[in-house]
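Just passing along the structure, written as structure tokens.
Missing here is one protein chain; the remaining ones are kept as they sit in the complex.
Then we have chain A:
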Amino acid sequence: MNRVGLQYLAGDLSGGNARCIAMLQAFQEAIRDYSTPPEKTLTRDLTSKIGGFVSFLIECRPLSMSMGNAIRFLKSRIARLPLTLSESEAKTTLCSDIDRFINEKIVLADKVILRHAAAKIRDGDVLLTYGSSCVVEMILLYAHELGKQFRVVVVDSHPMLEGQKLLRRLVVKGLSCIYTQLNAISYVMHEVTRVFLGASSIFSNGTVYSMVGTASVAMVAHAFRVPVLVCCEAYKFHERVQLDSICFNELGDPDAISKVPGRVDVNFLDNLTDKQKENLELLNLKYDATPSDYISVIVTDYGMIPPTSVPVIVREYRKEYLLI
């Protein structure tokens, strides 16, 4: 658990799926090592222990929406454990439930998404993606393996510069790529035929909550009449609604903005006087909310749905995994 928390803190582990899987596996280990103290019931004590772990993780880095959903799933499973089970049976049931969750909701869901999305890629396409989403990367590599001829535009932004990692992985596999930064999207959007974006979560009013800058990409694509496809597993859907990006967001490290890695000529903000520092505020937002009108279709493991169908899935299928 400590190891996972430190990885979050250091930023080594990023991306909704990766963080969620790592957290669930850490919970599995914690459950296997757990033993009920005397005079306490398994369900209540385990739930409070899980709560303790969650607070520790929140200290390292605020939870993503997918992690929040996974924790709710786990707590509901613990609460539904029949009281007749012995401790070891309860523990094995929980661990196998967690395994099933990871398998069905993430691994298999990704495979279904791959098949749906790859069908939307034609020969000669120019596909644009922003930042580094594991699902979109899988889609691109899968389509390339299928033999489709297309080019990829990787758009990146400061300060995270995640696109560079994606770029390297794509070029190594032989995809022809164009790399640019976010400000230049109006320049490249003329040639682009499809935009593929990942999401951290999708809210019930169809708003896509994802890495900061995604809203700008979707907006410019909409202005140039380029279809925008958001690829997201259904377990990330949430019943919240949100209209703008300010009401709920995560703040990153402010000093990350003033530093530009690898470029010594642009360090303008070194050596500020106190008076200057008093008036200057550095704001490093991590997420933003893309309005649903910019999204053409959402590719999920339940199929390709319009943004208006998200609350339907949240309502109808949420009950499903609670009853596994």
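Note that a residue touches a chain if its C-beta (ideal position, glycine included) is under 8 Å from a C-beta of that chain, and two chains touch if they have at least 3 such contacts; residues count from 1.
We adopt the following convention: contacts and distances are computed from a predicted model.
K.L.:
Considering only the chain that is not displayed, what protein name does its UniProt record carry among "Dynein light chain roadblock", "tRNA (adenine(58)-N(1))-methyltransferase", "Ribosome biogenesis protein BOP1" or "Translation initiation factor eIF2B subunit beta"?
P.N.:
Of the names offered in "Dynein light chain roadblock", "tRNA (adenine(58)-N(1))-methyltransferase", "Ribosome biogenesis protein BOP1" or "Translation initiation factor eIF2B subunit beta", the one UniProt assigns to the missing chain is "Translation initiation factor eIF2B subunit beta".
K.L.:
Considering the whole complex, which of A:Ala109, A:Ile185, A:Ala199 or A:Ile313 touches the chain not shown?
P.N.:
Answer from the full complex: A:Ile185 touches the omitted chain.
K.L.:
For the chain that's not shown, point to the residue among A:Lys40, A:Arg122 or A:Arg168 touching it.
P.N.:
Only one listed residue reaches the unshown chain, and that is A:Arg168.
K.L.:
Would you mind spotting which of A:Ala79, A:Leu272 or A:Val312 touches the chain that isn't drawn?
P.N.:
Final answer for the missing-chain contact: A:Leu272.
K.L.:
Which residue, A:Val220, A:Ala234 or A:Ile313, contacts the hidden chain when the whole complex is considered?
P.N.:
In the complete complex, the chain left out is touched by residue A:Val220.
K.L.:
On chain A, where is the contact patch with the chain that was removed from view?
P.N.:
156-159, 164, 167-168, 171-172, 174-188, 190, 211-213, 215-216, 219-220, 223, 244-246, 249, 257-258, 260, 262-263, 266, 268-269, 272, 275-285, 288-289
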